[in-house]
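With one protein chain withheld, the remaining protein chains of the complex are depicted in position.
Right, subunit A next:
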Amino acid sequence: MAAKAIFKKPQSLSKKEFTYCPGCHHGIVHRLIAEVIDEFGIQGKTLMVAPVGCSVFAYTFFDVDGTVAAHGRAPAVATGMKRAMPDRVVFTYQGDGDLAAIGTAEIIHAANRGEKITTIFINNAIYGMTGGQMAPTTLLGMKTTTSPYGREIEREGYPIHVSEVLKELSGVAYLERVAVSSPAEVRKAKQAIKKAFTAQLKGLGFSLVEVLSTCPTNWGLSPVESINWLNENMKKEYPLGVFVDKVGELK
């Protein structure tokens, strides 16, 4: 009997090895996006915008046309692409520093316009590439290199809830917060990404999936401790769930 492959690397991922730290969730999320692109058969018409930050190299990890935006500007770059080529599939990949600090204006307006793009938003509550500084999403009391005594409301204000802010905007077609800290959650995350791309393919509007993620290196924890910390702390501050769903049931 001929051997049958039941599991392989997605076609939409390039041969390049990931450069992420051990225990970081970027690799899992990259794989899920690539699987979704493969399943929809849209590799040949997908354009991606990578961010500034740890995942700046994302454009090299995917076998699709790709570019890197200036810090925070990915939704504007994606808007230009989509308006130039409305029949292509355009997605941005952004971290919390990129999307929730310097790029707040661009994400809000792209979402509000109902721009037919998809954003994968990685929230690990810290700045990764620059070495573990405070993000807008950093939890209260959380120590970072620029909040060395722990984040305080008086000094730094509250953690920002991006999905809760965006869900109020009429242009949003699909919005869900997921995690990838267990096999069951990975499967749910993939469904969410699939729905987000479906929203774009159906021309329903803007879609975003927020993924709670670990940063073992900058959190100063092992990969396993990081997952525990995420489960115990981040999920309390950022509850998982679907915020907007104009897609309905997937066939």
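Heads up, the rule we're going with is that contacts are C-beta pairs under 8 Å (C-beta built on N, C-alpha and C of every residue); 3 or more make two chains touch, one makes a residue touch a chain; residues count from 1.
Here is the rule we use: contacts and distances are computed from a predicted model.
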Among "YIEGIA family protein", "Peptide/nickel transport system substrate-binding protein", "2-ketoisovalerate ferredoxin oxidoreductase" or "Porin", UniProt-listed name of the chain not shown: "2-ketoisovalerate ferredoxin oxidoreductase"
Candidate in contact with the missing chain, chosen from A:35, A:63 or A:98: A:63
Residue of A:85, A:153 or A:224 in touch with the missing chain, whole complex considered: A:85
Which of A:43, A:133, A:146 or A:191 contacts the chain that the document leaves out: A:43
Contact set of subunit A toward the excluded chain (per top definition): 14, 43-47, 49, 56, 59-60, 62-70, 73, 76-85, 88, 105-106, 109
